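A single structure is presented below for examination.
One chain of protein is taken out of this complex; the other chains stay put.
Naming follows writing order (A and B), and every chain is counted from residue 1.
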Amino acid sequence: MQLILELRGVEKRFGGVVALDKAELLCPAGKIVGLIGANGSGKSTMSRIINGTLQPDAGEFVYQGKRTSFRSPMEAARAGISMVYQNLSLVPDLSVWQNIWLGTEPLRPGGFLDDRTARARATELTRELCGWLQVDRPVGTLLPAEKQLVEIVKCLARNPQLLILDEPTAPLERAHVDLLFSLLRKRKVAGRSTIFISHRMTEVTEICDYLVVFRNGRTAGTIDFERENKDERRIIELMTGEPVEVGNARPRTATGSRPILEVQGLTLPPKLRGVSLTVHAGEIVGLAGLQGQGQEELMLALAGFRRFEGGRLAIDGEARELRHPSDAIRAGVALVPGDRHHQGLFLNHTVYLNAVYCRTALPKTPWFMNRAGLKEAVRRLCADLRVKTPSIFTPVGELSGGNQQKVVVANWLPLDPKVLLLSDPAKGVDVQAKAELYDLLRRLAERGTGVLLYASDNEELLRACDRILVIYEGSIVGELANRGLTERDIVDASVRSEPKGGRDLPGSRRVNA
Amino acid sequence: MNPVQTDSAARLFWRENAKALASFGVVVLLIAVGGAVSSGFASSGHVLMLVKTGAFLGFLSLAQLIVIVSGNGGIDLSVGAVASVGAVVGAALLRGQDANAATAFAVVAALGLAVGLANGLMVSFLGLPPLIVTLAMASVVNGSIYIYSKGLAVSATSSPLLKSLSNGTTLGIPNAILVWIAVSAACGVVLKYTRTGVKLYGVGANELAATLKGVKVPRFRFWVYGASGLISAVSGLLLLGYIGTAFLDIGSRYVLPSVAAVTIGGVSIQGGAGGYLQVVAGTLVLTVLSALLVSLQTGEAGRQIVLGLVLLLLLAIYGRERTRGGSLGFFSGLLHKRRS
Partner (left out) sequence: MRARWTQGAARGLASLADSALFLPLLIFALILLVNAIVQPGLFQPRIVRSNTASFAPLILVAAGQAVIVLSGSLDLSVGAGMSLINCILSAIMTDSVGSSALALPAGLAAALLMGLVNGVAVAYLRLPSLIATFATSAIWFGAALLLRPQPGGFVTPWISTFYYLFLGPVALPLLLLLAALGGWALVRRRRLGRYIYAVGSNEEAAYDSGVNAPRVKVGAYLLGWGFVFLAAFAVTAQMSSGDAYMGNPFTLNSIAAVVVGGISLAGGKGTVLGAMLGGATLSMVINIIYYANVPSVYQEFVKGSIIIVALALTIVYRRRVPRLAGTGP
């Protein structure tokens, strides 16, 4: 079997976080190689190393039989490697055909653009994948699915030897996926190779010839579909490793307390399609699911940042309409956002300012803030939460991730929120701080706060939550009570889900492996 | 585990104001150079006079500061025009009598507020770019003055009270300087000790985070521009007291310098940080630099060139754009979009 790409012993760290730990990826030429793995397993990092966006810290990179390294995506492109990003490289004001040829325009003699050829060939190229699109339309007017398809065509137009698709089917409908697959099969016939990164089990087993499973930055295993069975259970086993034997550390009796957050049929196109859930006072409810299923959007909607189009919301029994985060805050809802740098903190400002900021939007705070009193309060808060900072006037950007996150939470504590929403709070946080954070959540729950927590790391959910809801494509598809639950159960429920247009399943339901 | 400390006041002050103190150092240096080059430049009387002239730029720079700190490309190029209108209207209402002072002040303040709010409306709620909006507004306001005064200088003068406020002295110190000190102190207090000040920094530093913490950002910015207008108009009144008559362009010479003063003191043009002490420092640098250039007899041309170069230099040091292609960069997914 001839290999077009061989990566061995690849290592990559980002600060203190290890993304790839001696990972390996061998791609047979002329095949479609699938790359699958849980969140944080390193597959995205790997793909960006292949395409030249990132450079590995260590490891061997052999392409077409030669040792190489690419210092930029341009270099990789020149060598015939092309990648379809999740952030599209489309320019909204240019037309479809102009975008397809952007950077590689066909020219007439004298250096003039050969628009006629470009347009004709673009029409041909799009015919298969998105033939209904008029190539003269400005890309900005396209639907997200259509933009994704145009981006794919754009990459294909450069006829790469190796095409990398990173979660290409996320915005696509089933019909589009079929078109894409037939196109990929044509590439195979022409001897070109493809790397297909996806979390959707059904698609990966359908289109790929060869599968590489990543886990924790390493290659957990490979399966050659041309020779072996497409065993989904084996794939999941490889993805999660040994089953994690954990239940909840303490049995909790949250049932029986009043519902503090009730959501019915919350809809927010394009991501949320009828979410329904309930959180009781004193309960920690987890939200599990693969990345991009609507968790972020749900948190932002519940915090009042996005007005949802359908559905009802009640906080502590009172129906609420949230038009702005200030409405949510006044109702007692606090959000610890997913991206603390861009959404949760003022990085250049002091711990003090960050910790007192939400008071400024509250009418009950006096206009002349009692700085002396507040300084003392912040100091005590930092001591309570064990925030490691030389002073409360240190710029918060200088703190470690875990301590920054504590400051974000500290911001809300004096308000005594009824509902605390957390969007992947422990991402990029060291082990010690993570434990302290979850300890804090436990204490808050004991005081009566209802906690809704989304974490991309299923182990965290298992350790902290009383109940786990599984979200898939914008609705809650399952509910698992955390009694003897394993990570495999969660992953299973997350990947074995209905394709688009599936129904959401109310009430409790144990998903059987 | 070390208990978390609160920094000593001195260390805190030093850290927050390092850039400003550096600028003050530059001021001292410039004065020394001036003293070496032309006699009497460094004398206490002259220095006091320099600071007094600087006060008026200082007031307009305050208006500029709050708008710049509020972020999102915030800038107010109408400060000069609004000051002019404040002077002209003030002169017309005062008619040289102290008795009319209260009315004059109230009307001028209201007028300035109205213009500022109009700017704020267009910037915050219509989403128009501040630079163009305030530039166009300056044109509208200047045009209005022109219509009103029919092109002639308004010969009405200020009242004795105003004159003494802007031009008189108390215990040997020019009143203007005392007013400036009072304004600076008030500004410092508001920025540091009040809800509004803290809110302002957040809004400018990270609009999204501020929104998520409950701040109604467009409405807040709307009022910030209003405040800028109000401050500019009242400054115009004070200018009237200083110069003695009001004329069309009385404020326009302060527009570019007000932006420069804010930047030179180390305040980032992208907003979200900066204190008034820095602006005082920047104002003094500009004032002394201009005076120095005048005494070196470089002429208007030299002054303009040096000012432009200095601003460019400081932009290059303090003010580079963070992300490629625009201020928000990272966020277009979640926020109201500009781009697909």
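FYI, a contact is a pair of C-beta atoms (placed from the backbone, for glycine too) under 8 Å apart; a residue touches a chain by one contact, two chains touch by 3 or more.
Every value quoted in this text rests on a predicted model; they were computed, and no experiment measured them.
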The complex has one chain that is not drawn here; which of the drawn chains does it touch? A, B
Specify the residue from the set B:Leu30, B:Leu50, B:Ala63 or B:Met122 that touches the hidden chain. B:Met122
Residue, one of B:Ala10, B:Ala102, B:Ile147 or B:Leu171, that touches the chain absent here: B:Ile147
Which positions on chain A touch the chain that was left off? 73-74, 77, 85, 87-94, 98, 102-105, 107, 111-113, 115, 130, 132-134, 137-138, 141, 143, 146, 154
Since one chain isn't shown, list which residues of chain B touch it in the complete complex. 73, 75, 122, 126-129, 131-133, 135-144, 146-147, 150-151, 256, 259, 263, 269-270, 299-309, 311-312, 315-316, 319-321, 324-326, 329, 338-340
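In this section, only the chains that are shown with their structure count from here on.
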Any idea how many Å lie between the Cα centroids of chain A and chain B? 44
How about chain B: which of its residues touch chain A in the complex? 1, 3-7, 12, 15, 192-196, 198-199, 201-202, 205-206, 208-216, 272-273, 330-331, 334, 339-340
Over in the complex, which chain A residues touch chain B? Could you list them? 90, 92, 139-140, 142, 147, 296, 300, 303, 305, 324-326, 328-330, 335, 337, 342-349, 353, 356-362, 365-369, 371, 375, 379, 382-383, 386-393, 411
